[in-house]
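Sharing a structure, written as C-alpha cells. Questions coming.
A single protein chain has been removed from this complex, and every other one stays in its place.
Moving on, here comes chain A:
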Amino acid sequence: MPTTPSARGDGPSQAPPSPPSPTASFYDMSDAEEGEYSTVRHTKSGKGVKLLYAKSKVYVHPTASARDNIPGWIAIIQQKPRQNSVSSTSSRGRSASLSSLLLAWVLESNLGDASDIYTKVELSDSGQPPKQSYLVPAPPITTTHSSSLGTYSFSVPLSDIFSILVRPPNTGWWFGSIVINTRAGDSFPALFFHDNECASTDAQRKRLQRENFSISSEDGKGMFWGGDEIVRWLKKYVEVERSAQEPSVYLIDPSESDKLGFGSGGKPTPDKVKNVLEGKHKDEPAQKGKTPEGDPVMQALKQARWSFLEKMSQVTTFTRRTAQAVAENKNLPPQVRRLMQNPQVQTVSDEFDSARLYLARWAMGIAEQSERERNQRIWTAKDVLEMEETGVGEFELLDLEAGGMSLADRRKPVTLKEWKSFFNTNSGKLEKTADEVKERIFHGGLNPDDGVRKEAWLFLLGVYEWESNKEERHAKMNSLRDEYIRLKGAWWERMVDEQGTLEEREWWKEQKTRIEKDVHRTDRHIPLFAGEDIPHPDPDSPFAESGTNVHLEQMKDMLLTYNEYNRDLGYVQGMSDLLAPIYAIEQDDAVAFWGFVKFMERMERNFLRDQSGMRLQLTTLDQLCQLLDPELYEHLRKLDSTNFFFFFRMLLVWYKREFSFPDILRLYEGLWTDYLSANLHLFVAMAILEKHRAVILEHLRGFDEVLKYVNELSGTIDLESTLAGAEKLFRRFQRTVEAIDRKSSFPAAPAVRQRLPQPPPTSPGADGKPRRFSQAAAASPSNPRPGSSTGVAGAASTSGRDRTVGDHVAAGIGAERENERVVSPELRALLSREVPKLEKKEVREHGGGVGS
C-alpha cells in the first residue's frame, strides 16, 4: 500500500493538502515499467520520460502576425521521482508526484522521431493515461520564462505552477488560450489552442456530438475546446481550484491562504452578492464554475434566496386578496382585470421593493459574518492587500513593516506583560514614547483577559499622564478618590436637604429619574449588570418592584456625581452607554468616574442642548464622503440623505449600539489613542459606508430606506476589518489633502504651462473644463488661491449645482482649477491628533444644564 511519506520533502513546494487521487490506472503500472524511465535532469542516463497526455496544434503567437505563429504540443509528462530512495516505487508522496509531473510545451518541429509517439498518445483513448508507458525525450525543464519568447520548448513541474489563466475561445474572434503562472511569479507565453486543426479536439467533439447531440463542454457551458481538456487532465493529478474572484484563474494545488485570497472561500464581493440577488450563479458571467459544496458563503446565499422566495410567495397571497376586490370591479377593461388577477404582476410591481431590501441585507450580513470568521486567523499582509483592492479603490499600503514589527505582530493584542515592559520597573516611568505605545494599542488593542486594560485605559483616557512616574500616579489617584467622595456628598446633601431654587430641585429630580431609567436599560445583557439581587433602596422608584444590583447602583451614583460635576451639561441620554464599558473594566466607582469624566471631555459636544456638536460632526462626515466617495455621495444626495442623520446614533455614543460589548472595548481603546486622528470615529463611519456602498447604490431608494438599512447593521459589522478600513481611508484622506496643498503652494506651475501657445478655446478644454480660470491664475501668479477672481465664477458656472469638495476631487487632482478649492476647516481638523474639547463657556451657553 502506498503509505510512507518518505518521498516527501524533495520537491520545491510544500506538501499539498490532498489532491484528488489519480485514477486507478495511473497506479496500475508495474514496478518493472517504473524503472525504465528517467528524470529530465538526467536524460542521458535513462531512456526518456513518460508521456501521459499530449495535444497537438497548440501555438505560441509571438507577434501579431499569424505567419509567425509557432505550432507545438502541450503535454503532461512524468519523470522519475528525483529521490534515490528505493521505496519510490511503492510510495508516492504527493509532493514527489507533483514535482515529477510536468506540464510541457514542445515545439512541433523539435519532436523528430518522437512525434509518432505524441500522435499515438494524443489519439489513444482520451479518458485515461495510457496503460503502456510511452517514453519520449525529455523537454528542457524550467521554472521561469526568460526573455526569449516562444523560442524554446519548456516544461514546468506541477509543483511550481501557481495558477493557470484560462480564456475560452470565441468563435470567429480568437482562439482559446491558457497562460501558466509559476509560484516564482513568472508567466509563460500564452498557448493558443487551434482546435480546428487539432486531431484530438476534433475527435472529441465528434464523440460528444454522437453521444449528446451537442458539442458543448461537459457541463453544458460553451463549446468544447482544448483548454477544457488540459484543466480536466490536470485535475487527475493535482488539486485544481477555480478562483471565485477571478473565474478565469485556476489555482494549482492551492494552499489554504491561496484559497482564502483567491479561491472559492473568498469573501462575497459585491458582484457576487449582486449576482445572487439577480438569481444568477455567483461566478457569472464566466462559465463552468462548479461551486464547491462546502462553500459556506454560497450555501448561505442559496438559503437566503430560498427564504426570499418563500417570503415572496407569502406576499403574493396577501396581495392577491386585496387585488381581488379591484379585479372584480365590473368597470375595469377585461385586459386590465386579467392583469390584476395575475398575482405575479402584483408582486413584482408592489412588493418587490421590500423583499429586495430584505435579501440585500441578508446577503450583506452573511458577507460580514464570513469576514468575521476569517478574522479569527492572524492578520496577514495579504489580507490587508486584499482589502486594499476592494471597495474604495487602489492605493498603496504604507509602512507595512514600520517599527521593525511585522503587521501580523502589530495586530497582536498588548498583554499585561508587554505593557509592564514599557515602563521602568523602579520608577514606573514610561520608557517608550507615548506614540509608540499608542501605535501598538491602536493596531493590536489590549488583551481582553489579563487585566491590562484596567491600568492602560487610565493612560489612554488621560487620567494618568504618560510622563508620570509611579508615585505621581499614586498621589493623583488618592486625590481623585477624595474629590469623588466630595462630589458625591454634594449631590447627596442636595437631595436630602432640598437645597437650591425650585427650578434646580425640579431639575435634580428629573435628572435622577432619567438616570435611573437609563441605567436600568443599559447593557443589562452583560453579566455584571444583569442580576437584580438586592431590593431597590428607594421604594418610590418605578424600579422598586424589579429590584436592582450593586453595579447598577454604582452606575447611578457615578452619573449623578457627573451631573453634579458638570452642572452646565448634566446627564443626557447616551452617557450611561459611555460609562458602562469604563466601569466594567475598572469596577471601582471612583476610578471609573474619573475615566468617564475624561472621556466626556471629548464627548461633551455630542450632548449639547442645541446639538451643535453633533451637527458639526455630521457636516464633517458629509464633506468627508464628498471627498472620498463622490459617487456614493451623489447617490445619497439624491436620496435626501446627505444630512447623514443615519449616523447619528453611531456618532453620539461611538458605535456602542452597533458592536458587541467586547468589540466596543477594543474600538474605544483604539479611538482613545488618537493615533491617526482625534476624529477617527468619522473614518470608522466612512469605512462602514464603504463596506455597504454597493447595496446602498443598488438598492436603497429613499431616506427612510437608508436609515433603516444603517440602523439594522447593528450587530452585523465586523470590527477588525472596519478599523483597518478606517485607517486606510484616513491615509487616503491625508494623501489627498497633501496633494491639494502641494498644488496650492506652487501657483506658478500652471501659470508657466499656460504661457505656452494654446489654441483659443472654442469649447471647454479637453478635460471638459473651460480654460478661463487658468488664465486668471496666470494673471495673478502671486495669489495661491485666487478664489475671488472672476475666472472662478466662470468655471463654477459649468457645474449645474454648487461646487462641492466632491467635484473638486472628481475633477482630478492634476487639474488647474485645483487652486481655487479649499479644504474646509472641518476637514482639515480631521488631520489633527488633538482632541477637540469645548470651552467651559460654550458648555455653559449650550449645555442645557442648571448652570446655563
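The rule is simple: a contact is a pair of C-beta atoms (placed from the backbone, for glycine too) under 8 Å apart; a residue touches a chain by one contact, two chains touch by 3 or more; residues count from 1.
Heads up, the rule we're going with is that contacts and distances are computed from a predicted model.
One subunit of the complex is not drawn; among "DNA primase", "AP complex subunit sigma", "Putative Ras-related protein Rab7" or "Nitrogen permease regulator 2-like protein", its UniProt record names it "Putative Ras-related protein Rab7". Of the listed residues A:Lys120, A:Arg481, A:Arg524 or A:Arg844, the one in contact with the hidden chain in the full complex is A:Arg524. Contact with the chain that does not appear here is found for just one residue of A:Ser187, A:Thr415, A:Asn643 or A:Gln734, A:Asn643.
Which of A:Ile180, A:Leu430, A:Val653 or A:Val684 touches the hidden chain is settled by the complete complex: it is A:Val653. Here the missing chain is touched by one residue of A:Gly227, A:Pro413, A:Gly574 or A:Gly595, and it is A:Gly574. Touching residues on chain A toward the chain that is not drawn are 277-278, 318-319, 322, 325-326, 336, 340, 350, 352-354, 356, 510, 513-514, 517-518, 521-522, 524-525, 542, 546, 572-574, 576-577, 607-611, 614, 635, 638-639, 643, 645-646, 648-649, 652-653, 657, 698, 701-705, 707-708, 711, 848.
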